[in-house]
Each structure stands twice: as C-alpha cells, then as structure tokens.
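This is the structure I have questions about; it appears just below.
Removed from the display is one protein chain of the complex; every other protein chain stays in position.
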Amino acid sequence: MSRTIIEVKNLSYKYPDGKQALKNISFEIKEEQKVALLGANGSGKTTLLFCLVGLLDYEGTIKIFGQDVKQNAKEIRKNVGFVFENPDDQLFNLTVFDDVAYSLRQQGYKEDYIKIKVREVLEKLEILGYEERQPYHLSYGEKKKVCLATALVNSPKILILDEPTSNLDPASVREFKQMIKNIKTTQIIATHDIRFVKEVCDSVIILKNGEIFSYGDISLLENSEVLFSTRLL
Amino acid sequence: MKHNFIDKYSSLSSLVHKIDTKIKLISFITIAIFVSFFGLSSKILVLLLLFLIFISQLAKIPVLFLLSRIFVILPFVCLISFSYFITKQNFLDVLNVVLKSYTIILSLLILIQTTKFNDLLTTLKSFKFPKFLLLILSFIYRYFFVLTDEVEKMTFAVKLKQQKKLNLKTLTKLVGVLLLRSYNRAEKINKAMILRGADRNL
Partner (left out) sequence: MHIPDGFLEPKILVSTSIISLAVIFLGLKKLKNIDINRIPLMGVLASFVFVVETIAFPVIGGTSVHLEGVVLTAVLLGPFSSSLIIFCVLFLQALLFQHGGIISLGTNFFNIGIVGSFLGYYIWKIRQTKIFASFATFITTIISAVLCSFELYFSKKLVLSVGLPTMLFSHLIVGIIEAVFVYSILSFIEKISPHILKFEKI
C-alpha cells in the first residue's frame, strides 16, 4: 500500500489582477504515481504546479511528505525537481556544468562531490561530455535534457515537469518518454500530449477553468467526451 | 543563430590559448598600466607592439581582424589631431597616443581571443572581483544571444510588414517589448533560482 506523498485540500489562487486562477482544488498523489496534469491553455496547470512548490501565495492546504508547503518550502524543495517549460528560464548559468551543479552548490556541498554527482546525472541522460558547453549553443532537445539533469541531480523524490515535450521533434519525444519511464520517482507532468500521457502515466488530473474537471485513473482518457469538453481533443 | 563575433577565436588551440588565464590576465593588466601610467617613447612602444603582434600570431588570431580594431579609436584620433593641427602642436604626440592606445588594445585582444569567457570570470573571481558583479556579467553574456535573437526576429517581422527602416515608433515597440519580456523572463528565472535553493548569500 503506497503512502500519500502529496495532499492538496481546497486550494485556491487569485492572480494579482483579481482573476481567479484556481478554485477549490483537492487531490492526493501517492508515492511513485505518475500523474498527468491535463488542461487547455489557461486552465491553471502551471499555476497549480507553482503552488505545489510554494512559489505562490495560495489559499488552502498543501502537504508534501506530510509537511505544510508554506511552512517548510525550503526543505521540501530539496526533494522536488522542477523542470520549466522554457529551458532559457531554467538554464541561467554559463555552462551546463554550472547549471546542473547550481542546486548542489547552493546547498554547500564540496566541489569534488558535486563533480561526481553532476557526471552521474549527465551520464544517465546520455549527455556526458557536455559539461563545458554553453546552454545557448545547444539544440532544443539537448537543452531539455540539461533541464532534466538540473532537476535530477538532487535525487528528488518528486519530479514535476511543465510541458516537457512541447516543441520537441518526434524522435526527441520518444527519447524523453523512455527516460521518464525509467525514472522511478513520483511524477507530475503538465502537458497537452495525450499520447505521451497514455504511455507514461498511470493517473490523470484534468483541469478546466481552474477547477478539477476529472481526476482518477488513466482510463479516464478513453472517454472522448471528457477530452472534448476540456479542449484536449 | 550563431553569434561568434564576440570571442571568435577563443575556441581555437594554440600555445597562447593554453597559458593559464591568470598569467594572461596579469600580463594584460601589467602592460596596460605600464603603457597608461609611464610615458613610454614611441620607439619602445613600437618594439612592444612588434612583440605583441608576434604573440598574436602564435595565438593564431587573424592579422586583418587585429588591424580592423583600430577603427574604434579613430573618432578620438581625428578629434585630437584636429586640436593639435589648430594649435600647431607636434603631431608625433598624436602618433604616440595612437601607439599607446593600440598596444593596450592588442594586448587585450590577445587575452580575449585566447580565453573562454567563463574562464575569464572564474579567474576574476579568484582575484576577488566582486561576486555580484560577476553574476551580472554572466547574465549579460548568457542572455546576450537570446535577446539578440529576439531583436532579429522582431526586426524581421517589421521588414515583412514592408517598413523600410527603423523609425521611432517601431524602435519603441521593439525595445519596449524586449524590456517587458526581460521582466517576465527575470520573474521566471527568479522562480527557477528559488526552486534550486537560491539564498540571499551570493
């Protein structure tokens, strides 16, 4: 019986300009679940993800590893890997090595240890040798891999991916799919890509206009009415 | 889009490229200070220049590129030449200034074109250059290409609309949009930094 690792109760969030982004959202995610967060553009997916990691001032309760996110954000973040949609927002250092090493350096680890960890994760993602490369000069697919590396270097218990396959060519999507499948951690993947979801995830949360429209097992996606009404088809 | 005009030749390989960046930096600063603060005669400067040209060729930096950099000082040379002409002063002084200036520029070029930018920043850090400034410098370099690409896309879009050149209205929109995008980007990077444990301690 796997334990609950993320608990969201009555989550609501209003943008600074007053617009209600999320309304009364509640759900639970268990250890090692691979959850797809689906919804049309503007349905609140990214906002929800930001709330989960305590980046936004939300209403309601979110508990990760049994700890309240608002009180323990810093500790929780050490165990959560977050991959942004746009690599240029995530890779702000001059070299791949610096970007992947960043979170370890912030935590004060020694350089020798950091070197080992960085090499490890780059090797796992098949980009060993990229250490001195500059993010700007990488292909989009390579950048996405580096982003993933920055998230995985901490050996996080939860991996959050925001639109991981957007703008990737089909071959890269396939590669990415394989990599994600091989990562054993709990995952939350916000995406539009139904095919990707069907192959990688075991459960879905579908958002519509900031509220949960549907939530449960992956078989929910067989219902095309659901998909149509949430603009996923 | 490749923008390799900044440190065009820093990825080449030569004896000079292999010299420790600390040594190259100290050499440059020494030459620059010496030339700026001590009244070296034009003869000495010419010798120094020849030496630097020799080093630059060891570093495989194209001569034409090096010579072209003299254009940066041209406006000032013209200005002071005119002043010297009017006041009937010795033009050899102007020559001396040009030699001083170009010597420093040449030694700088040798440093820059044989050193990766990242290595330069790391070396500055080891010389206790303020970390906050190094951070800003790395951001400038990191996002230079990204922003330049955005500018190119926007000017291309403007050209498609058949506007012949950059007038004030288009320039305002271009720069304005770039500015707002920069604010948005900064917000996202801020989130990325926080999520990866960024602290106030730099």
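First chain written, first letter: the chains are A and B, and each begins at residue 1.
Convention: contacts are C-beta pairs under 8 Å (C-beta built on N, C-alpha and C of every residue); 3 or more make two chains touch, one makes a residue touch a chain.
Remember, predicted model here, so these are calculated numbers, not experimental data.
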Pick out which of B:Ile23, B:Leu79 or B:Leu92 touches the chain that's been left out of the picture. B:Leu79
To test your reading of the contact rule: which positions on subunit B touch the chain that is missing from view? 6-7, 28, 32-33, 35-37, 69, 72-73, 75-76, 79-80, 82-83, 86-87, 97-105, 108-109, 112, 130, 132-133, 135-144, 146-148, 151, 165-166, 168-169, 171-173, 175-176, 178-180, 182-183, 185-187, 189-190, 193-194, 198-200, 202
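To be clear about the criterion, only the chains that are shown with their structure count from here on.
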Can you give the whole-Å distance between the Cα centres of subunit A and subunit B? 39
Complex contact set, residues of subunit A against subunit B: 50, 53, 55, 74, 77-78, 80, 82, 84, 86, 88-90, 92-95, 98, 102-103, 106-107, 132, 134-137, 150
Subunit A contact footprint on subunit B (complex, rising order): 2, 116-118, 121, 138-139, 141-143, 145-146, 185, 188-189, 191-199
